[in-house]
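As you look at this complex, bear in mind that one protein chain is not there, while each of the others sits in place.
As written, the chain order gives the labels A and B, with residue 1 at the start of each chain.
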Amino acid sequence: MDVIFEKTIGLTDIPTHYCPGCTHGVIHRLVAEAMVELGVLDDAIGVAPVGCSVLAYKYFNCDMHEAAHGRAPAVATGIKRVHPDNFVFTYQGDGDLASIGTAEVVHAAHRGEKISTIFVNNAIYGMTGGQMAPTTLIGQKATTAPYGRMEELAGKPIRIAEMIATIDGAVFVERVAVNTPANIRKAKRAIKECFKAQIEGKGFGLVEVLSTCPTNWGYTPEDALKWLEKNMIPYYPLGNFKKPKEVE
Amino acid sequence: MAKGKVIFQEDLCKGCNLCVTVCPAGVIAIDNTNLNAKGYYPAGVVNADKCIACMNCALICPDLVITVERLDK
């Protein structure tokens, strides 16, 4: 008999604090497996955000920095400029990347920093208890949008993958979701492609991962996955927005 | 005859039920009589014979509870 699936060495043995059914756990695993499979775990230096995944520095089995809210791409820039041969990644949520940290991610992409950013979009602020995020959908309720997000007051939700793809320094941009096993497999493939863009010295890569927040959306984990499929995917379409040109 | 075998580390399980929903063969169920060390009702195998080693459960599990083995013919 063959073991065909077991816990990756890219994650520590520390059990995560995430809510039951929160797909952060899935995304952490994909990132860790990708690093192991590409042979970069021993050279990896990651940057954790502020948000539910603030404790990611305990879960990834590599050197880690805890960054201030939104600043991870700047911190990663400092690390990568000092250690250009190491594999440097950031792991950020929607408050971190799409709100306070938008300048940092845009400029890291603009400078073509050879780092990889995993952007976890769950359309809400999880850790602080369910406030509206820049990615919260129109009509979606949040504790700071109790009547549902209204375009006249808060604008439309922001599409990060499309925006980052317009920047020349960003060489790999894809949006994926982790709501089904099939999508999870595709997400892992995209994450590996993104990491390869760094390993091959090509430039900045970002994978936006649509994720659930059962607790703050007010759904069971299973219903949360369905809500993601029904509401998030139509507004945040999955697919590749940019990839490095094939070398002739 | 089962094609696969799934092993659950029940003390890591948070009872989220996602594995149950994605298993195409009805192998897994939550055991509502068995509280684990964390205070959750963990998922476990109830129909081992039906496992086809598709790995859906392990893929969707956020907590690395499940190990999957493919059994020899």
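Here is the rule we go by: a contact is a pair of C-beta atoms (placed from the backbone, for glycine too) under 8 Å apart; a residue touches a chain by one contact, two chains touch by 3 or more.
Operating definition for what follows: contacts and distances are computed from a predicted model.
One subunit of the complex is not drawn; among "3-isopropylmalate dehydratase large subunit", "Zn-ribbon domain-containing OB-fold protein", "3-methyl-2-oxobutanoate dehydrogenase subunit VorB" or "Raffinose/stachyose/melibiose transport system permease protein", its UniProt record names it "3-methyl-2-oxobutanoate dehydrogenase subunit VorB". Across the whole complex, the hidden chain's contacts among the shown chains comprise A.
Interface note: of A:Val31, A:Cys52, A:Val75 or A:Val207, the residue touching the hidden chain in the full complex is A:Val75. Touch with the chain omitted from the figure is made, among A:Val47, A:Leu97, A:Met132 or A:Ile191, by A:Val47.
Touching the missing chain, out of A:Arg111, A:Arg189, A:Lys202 or A:Lys226, is residue A:Arg111.
Interface residues of subunit A facing the missing partner chain: 41-45, 47, 54, 57-58, 60-68, 71, 74-79, 81-83, 86-87, 103-104, 106-107, 110-111.
Throughout what follows, only the chains that are shown with their structure count from here on.
With centres taken as mean Cα positions, subunit B sits 27 Å from subunit A. Subunit B meets subunit A in the complex at residues 4-5, 12, 14-18, 21-22, 40, 53-56, 58-64, 66-72. Subunit A contributes residues 1-8, 11, 15-16, 18-26, 29, 178, 180-181, 184-185, 214, 220-222, 225 to its touches with subunit B in the complex.
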